[in-house]
Structure formats: structure tokens, C-alpha cells
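For this depiction, one protein chain was excluded, whereas all remaining protein chains were kept in their positions.
Letters are used for the chains, namely A and B, taken in the order the chains are written, and counting of residues starts over at 1 for each.
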Amino acid sequence: MLASKSWRAGHTNAHWPLDSQTRIFALQLLNIGEITPVTRIKNLLGTLFGAVFAIASGDAAAYVFNMPKGVTDISRQVYGLHMMIFWISVVACIAVFAVMIYSIFMHRKDKGAVASTFHESTTVEVIWTTLPMLVLIAVAVPATATLLALEDTRNADLNIQVTGFQWKWRYTYLDEGIEFFSTLDAEHNKIRQVRSGLDPASVEHYLMEVDNPIVVPINQKIRFLITSNDVIHNWWVPALGWKQDAVPGFINDGWTELSEPGTYRGKCAELCGKDHGFMPIVLIAKTEADYATWVDEQKASAAAEANSADRVWDMADLMSKGEQVYNTSCAGCHQVSGAGLPGVFPAIAGSAFAMGDPSAHIDVVFNGATGTAMQAFGAQLSDVDLAAVITYERNAFGNDAGDMVQPATIKALR
Amino acid sequence: MSTATAAHDDHHDHGAPAGLMRWVYTTNHKDIGTLYLWFSFVMFMIGGSFAMVIRAELFMPGMQVVDPQFFNSMTTMHGLLMVFGAIMPAMVGLANWQIPLMIGAPDMALPRMNNWSFWILPFAGTMLLSTMFMEGGGPAFGWTFYAPLSTTFAPDSTDFFIFAIHMLGFSSIMGSINVIATVLNMRAPGMTLMKMPLFVWTWLITAFLLIAVMPVLAGAVTMMLTDRNFGTSFFSAAGGGDPVMFQHVFWFFGHPEVYIMILPAFGVVSQIIPTFARKPLFGYASMVYATASIAFLSFIVWAHHMFTVGMPVAGELYFMYATVMIAVPTAVKVFNWAATMWRGSMTFEPPMLWALAFVFLFTLGGFTGLMMGVAPSDMQYHDTYFIVAHFHYVLVTGALFGIIAAVYYWLPKWTGYYPDDRLSKLHFWWSAISVNVLFFPQHFLGLAGMPRRIPDYSLQFADWNMVSSIGGFAFGLGQVFFFFIIVKTIRGGEKATDECWEDAQGLEWTIASPAPYHTFVTPPEIK
Partner (left out) sequence: MSASNEGYYLPEPSHWPIVGSIGIFLMLGGFANFLHGGSWIIMATGFAVVVYMLFGWFGMVINESQNGKYNAQVDMSFRWGMSWFIFSEVMFFAAFFGTLFYARIFSIPWLGGASNNVMTPELLWQGFEAVWPTNGPGNVGGDYEVMGAWGLPAINTLLLLSSGVTVTIAHWGLKEGNRTKLILGLWATVALGAAFLACQVLEYGEAYNHMNLTIESGMYGTTFFMLTGFHGLHVTLGATMLLVITLRAMKGHFTHENHFAFEAVAWYWHFVDVVWLGLFIFVYWLV
């Protein structure tokens, strides 16, 4: 039985309308635990009432029912607009519903109401056509201003290219020369496998954690140049107040300027294939000084990585490194078992191709297969990673090519 | 429905032929209407079961039921089946049954083609569903099938999907041609355009929309076909095309499509409310003009589905202004319905209950639409459950409730019996409550940041998803119940009068209940 505490630990937002009853109820539905039908119904009612109370208490509303205000100027403007049309809608709704409800209660036949026969009035019709029009114009003015500000990406201090891949993000710091991939955290990835039996509440920020977060400095106007390598993705961090599609072959842009250090989480928001639900974004804002340190660290580790390509690797090292790379970069399609998905992603396990000519194998991994989901990993992985993963594919899942690919071989291709 | 041979004006025609072939070969608008309605119900059940799979997977965080690729396929097929299989054919079925009866025509203008429009559907449906059993699975790119996920990155079965869409489009175009020819050419003498019942008006305009946009959809899938198989570059930047162009073509179809699904429901509600308020429809003429304006505007707002694709800001501004304008003619409709009820003498039989729920809940969905029309806010709403909530309010409590209201309204005319009053009311209250449990929390989920089309989610979304799933199962069960009510009504019950509802106005209430197999062979005279 899951303890309610552990569920809480995973929450991104501190405020909660519902208590652990909901979760217990879930387990009951799945017939875990011995609970009578009466208790089940009581718990269900508890859940629903909990919701009603939470709605009634205005405090919770700001967090769990509503859009976050966000942390930038733009996001606050967007929030303001959202609340403005929301309240306009509420007022208009109340007006229309009041008329209808009044008629429903007062003008009913069983109360002896006799129908009148009027069925036209140009005056009222003109009024109720003009009125909404004026309201809409009143909305359009601030909306236009916000939109213009939101799309104004000029005069950026820092340019970061964001490229969507099935199913990860690549961040390229155009001014700093740093580049890395950002993928769903490995632990989360295990939990989210179908019927993994692992508890999503055992980690924090379930499905909202990555291996390499994007790091930005505060107090600088950052321009994101967003594109994609394959299908359309969408880069969305709610706290910034906008989202932007990543379209292959085109560069879209968006901007932000943060004033507080912090960690902001988001997700891919455009259906991009099988693992669309599993390509989160973690954005960390640091002070200028901390950011500079981070940049130096990144540069140093990139250099170290490059050096390791020069030594000769043995089979065991290649295989263990390869497994790790395979599970992060390849298993999304070819599956951890190497079985692939028939008709969509070919199997690696037992594949004559993967055990055949090494140079053809290297070629497809390095250059990808144009016009398919198989990407050119030459541009994504280091020499060591490539050598390792190819060696792994040739010798894992019962494959028995028996040979090795050395990082130096890959390096020679570049 | 064994009563059809009771036709009284039987001087030169026969009643219904017997056997299965009656249904396959039929050229009778009532038979064809019945076929459409049953087909749509079957599709609704299948599409609904797919929704149940979605809701079961989303019941709790973690992946319990299906694999992500299959989940996407469920979402996609659910959307496609509901839109093209359930809602649209149901509307055409209502048109087939009612338009000739409401304008005093002996049948649809082109009866053989009418049969063809229907009989393409089961084949198209079969082709669409068969993709689920092919290698690589069925379509898994959303009902909007954006390129290049649906072109370069989709399984082979996609080509079958493409041809299924072609067939569905062909059927819709022929069906619409028939509606237009019938309305323009077959009205009884004296039935001027501005005397036509509103349901007929809304369908005339819907048919026009269909003929204008279904070919564009056919164009879109044809481009997909050639991009996939013949090396064209429509949706590929390397060749000078643009993936976003697909979205423009799709939404040029897709936005009018959503009004195609709602306008006939507007028509239904405009028939029902006056009947049960015992008062003529308020502002008939402005209702007609409002419908026409909505149809016109629907052609020039499509890119409000694309505020985040990176259009130049001028385009975003234009589409924002145009979109919110649609609220004006829609407002006219809502106000007119309210004014029709005002100082009426209302009763609340099942059709009226559904029509009222329609007005309340559609308006709610309309307002969230308005919110999304405001481009900067849509940057946050886009592709979240807020959108899912919006369109289920306008589609389920809008279009679907309209259809259910229509079925309750005309069922006595079709079968000769009233639906059981107690059961129908139970069906209504059960559905009206559970549908809100199902879709209202999705607003919160969306605003709090839950994207749509995902099989698993972070823990802060757990509560509302569970509530929504419970509502979903309940609502689904309610619709199985609907099936039993219909079957029960067909088999018997309280006999319906010819008028069916007290003081109901319109030609359909002047003929016998159940409606004879042939009606208005001699045209009625309209004053």
C-alpha cells in the first residue's frame, strides 16, 4: 500500500485540493486491499466533496485549478488576460443563465404560465449584437499589446538553439559553443515502462526530470531559436508564459528574461510520436556568476570526453558503456530488449543487418536513414558512445557478431 | 419497424420491401435515415470504448493498461470515429429523415445517390478500423494527422487511412449535394425559403460548408499520399515546402468542420425549444442570418488552431480578431433561445431537457473557445487538456446532446411510440451529471499544465484525472442505457399521436405516427 506521504513528495506544486483518499480509492478499484463497497462509496464522496471545498477556498484556486502566474513579465500579462476574459465569460454566463433559469422556474406550464406570442424585437436584437462586439474590442486592445510584446525577440543577450528530436531536446548555446542533449531521467524512464510495477511516487517530479537541464542566467534577455530534427515538437515551460512549436526546417523564436534563480519545468506539447509524453524540459535559472561557472564546467567536460576517444577500449568496457547509451538513446524505438516494434521500428535483436558488415552498421547509425525516424547519431553522440553502442548492438540481446568497433574508427569518419 | 406498409397514400407505390436487401438497395429517405443513425450509433459505441481505454490508462499515474503507441492510436481513432463516424453520419441521418418531412417533399432529390452516400460509409469505416490490425498499428498521429508525423514517420497502414478519408469525404459530398438539391428544389408549394423550419436552414448551410471543405480535406490527404509514396515535397522544407502548410490546409477544412458538427444541432434546438415553450422562435430571421454569418466566418479563422506554429505576428493578430468575432452571431443564437423561453409556457419532456442542457453547456464550451481565441492566452492553453475540455463541451454536450435531443423529439414520429418517460429522464439526469464530472475537471488539468495526447502524467494531475475517469465510465454506461431505451421504444410503448407533442408546429406533425413509408407524394399546401 502506498503511503500518502510518498505521493505528496512527488508533487511539483505544494497546494493540494485532495487528500490521500483518492489514491486509496484507486487501489480499491484495482482491488488491492480489503475494503467494503460502502467504504468505497464513502471515499468517492470524500473525493468529490474535497474538490468542492477546494474550489470554494480561494487560496488553492491559484495553484491547482488555474493557470500559474509564472515568473516573467510576459507570463504575468498572459495570466492577467486569461483572468480578464475568464471573468467576462463568467459575467456573460451568469446573465444568460439567469434569464433562462428564471424562465424555467417562473414561466412553466404547471405553474399556469400562458405563453405570450412575441417573437421579434429589432431593438433588443441590435443591442445584444452590439454589446458583445464592444466587449470584444475591449479585450482585443490589451491582447494585441501582450502579443506584440511576446513576439518581440529583438536585442537578445544570449541565443540558445533548441532542437527537438524524437524524444529529447538538444540545446546549443550559440554564443558559448556548448551543446548537449536533454532526456528523461533514467529512473523515471524505468518507472514509466508499461506495468513496470514501480511507484511513480517514489521519485520527485515524476516525468518532469531530465539528465541535463538547460541552464540560463538571470537578468538577461534570452532568445530561444526553436527547431526540430524530425517531426513537430513544442517547447513549453508554463512559467515563462508561452509555448512555441519546433518545426523541422524552420527556426521559430521566443524569448524570456528571468529575475529569480530557480528551476522551472515543462513538457513537449505537440504530439510527436510514441514517447511524446516523455520528453520533459527542465530549465534552471542561475545568477550570472553561477552561470559562468557552469559554462566553464561544461567546456571542461566536453574536452575530457573528446580525449577518451584516443585510447583503445576493451569489450567489457564497450559493452557496459554501450548498454547505457543504448538504453538512453536507442531503446525508445528499438526497445530495451532490442525487439523493436514491427512495422515501425526494426528489431536489432537477431537482425542480420546488425550482425553483418560493421561499416554498413556504422553508416546507418552515424548517418541515419534519411526520411525515417532513424536519426543521424553521428551528430549527437561522441565517438566513444557511438563505438560502444554499435558494439553493444552487435553483441547484446543474443546477437553474436563477436567483433568490436573502436572509438578511433568513428573518429576517422568525422 | 414493421408498420411502414400502413402507408395510406399508396396509390402507385408499394410499401417497404422485405428482408436484408431492403436495406441494401433502398432508395427511401426514411430507410436511409435509419441506416445512417444506426451506423452512427455503432461508431459511437466503438469510438466510446476507445475513449474508455484512454480514461482507464489515465485513471492513475504510471502506465498500467496499454503501451504508448497504442494509446496514441486510441486517441487518434477515438477522435476520427467520433467526428467522421458518429457525429457527422448522425446529422446526415437526421437530415434524411426530417428534411423531406419538414418541407413536404416525397423523398430526397436524388434517392439512388442517397443510398450510395450511405453505403460507402461502412466500407470506409471498415478500412479505417482495419488499420488497427496491420503491422505497425493504426494511425497514431492524432485526428489532425499533422505532417511529417503522418507522412515520413508513420507506418504503412497510413495509406489505408488516407483512402478511408477519401471515401468518407466522397460520401459527405454526395450527401450534401442531395441535401442542397432537396431543399432548393423539392419544397412544397408555398414553402418559401424564409418559411423553412430552422433545422432545414441550418442543414442547407451545413451542406454548403461540407461541399466547400471536404474536397480540401481530400486534397490534404492526397498530398500526404504523394509525399509518402511519390516523392513530392509539399510538407518538407528541404524541397521548399512546409510542414505547417499541412496545418493550413487541414484547418481550412477542420475549422468549418466543427461548425458542420454544431449547426444542425443548433437547428434541432431551434425546433425543440419553441415546441416546449409553446411560443414561436424568437427572431427567426436573425437566426437565419446568424447561421449564415457563422458559416461565413468559419472560413476565415482557421489558423486560431495554429497560434504557436510561428506565424508572423500580423497573421496571429488577424486570426485572433476574426476568431473572437464568431462570438457575436453565436451570441445572437443563445440570446434568441433564451428569449424564446421568456414568458413561454414551458414543459420539460425529455427532448426539452436535452435541449436545455445543450444551451447551458454549449455556452460554457463556447466561452472557453472565446478564451482560446485570444492569442496570447492560447500560448498557454494550446495543446493542453483545457482544449480537450473546450471541444468536448461543444461536441459532446453540444453536438451529441443535440443529436440525442433530436432522437427523443422525433422518435415517436419514427416508431409510433413515446420513449418511456421515466427511463428517459433517468438517462438525462445520469448523463447530464456524469458528463460534467467527466469534462469539467479537465479545465483545471489543462490550466495547471497537463498536455493532451499523453498516456502518463505527473503526480499533481492525479486527482482530477481520476475524477474525470470516473465520470467517463459513468457517462459511457449511460449511453449503453440509451441503446436499451431506443430498442424498447421501437418494440412498443405508449402510442404516439400524430401531433406527438402538444401544439407542435410543422409539417412533420401532420402525418401519421409512425410516418408512413411514403409521405407527401401529393405535396401539401402551405399557407
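Just so it is clear, a residue touches a chain if its C-beta (ideal position, glycine included) is under 8 Å from a C-beta of that chain, and two chains touch if they have at least 3 such contacts.
Bear in mind that the values here come from a model prediction, so they are computed numbers and not experimental data.
S.K.: Which listed residue, B:Met223, B:Val288 or B:Leu507, touches the chain dropped from view?
M.R.: B:Met223
S.K.: Pick from B:Met45, B:Ala188 or B:Ala512: which residue touches the chain that isn't shown?
M.R.: Going through B:Met45, B:Ala188 or B:Ala512 one by one, B:Ala188 is the residue touching the chain not shown.
S.K.: If I consider the whole complex, including the chain that's not displayed, which of B:Val66, B:Val313, B:Ile433 or B:Ala512 touches that chain?
M.R.: Once the missing chain is taken into account, the touching residue is B:Val313.
S.K.: May I ask you to list the residues on chain B that touch the chain which is not drawn?
M.R.: Contact residues on chain B toward the absent chain are 13, 17, 21-22, 24-27, 104-107, 109-113, 115-116, 119-120, 122-124, 126-127, 156, 159-160, 162-163, 166-167, 170, 173, 176-178, 180-182, 184-189, 191-192, 211-216, 218-220, 223, 226, 229-234, 236-242, 244-245, 248-249, 252, 310, 312-313, 518, 520-523.
S.K.: Provide the residue numbers of chain A that touch the chain removed from this figure.
M.R.: Residues in contact with the chain left out: 151, 161, 225, 227, 249-253.
Note that only the chains that are shown with their structure count from here on.
S.K.: Just the number, please: Cα centre separation of chain A and chain B in whole Å.
M.R.: So the centre of chain A lies 32 Å away from the centre of chain B.
S.K.: In the complex of these two chains, what residues of chain A are touching chain B?
M.R.: The touching residues are 7, 10-13, 16-18, 22-23, 25-26, 29, 44, 47-48, 51, 63-68, 77-78, 81-82, 85-86, 89, 92-93, 96-97, 99-100, 103-104, 107-110, 113-121, 124-125, 128-129, 132-133, 136, 139-140, 143-144, 146-148, 150-151, 166, 191-196, 198-201, 205-208, 230-232, 234, 236, 238, 241-245, 247-250, 252-253, 266-278, 341-344, 371-373.
S.K.: Quick check on the complex: what are the chain B residues that touch chain A?
M.R.: Per the touch definition, chain B meets chain A at residues 59-64, 66-69, 72, 134-137, 140-142, 146, 148-149, 152-153, 155-157, 236-238, 242-244, 277-286, 308-310, 313, 316-317, 320-321, 324-325, 327-328, 331-332, 334-335, 338-348, 356, 359-360, 363-364, 367-368, 370-371, 374-377, 379-380, 382-384, 437, 441, 444, 447-449, 451-460, 462-464, 466-467, 470.
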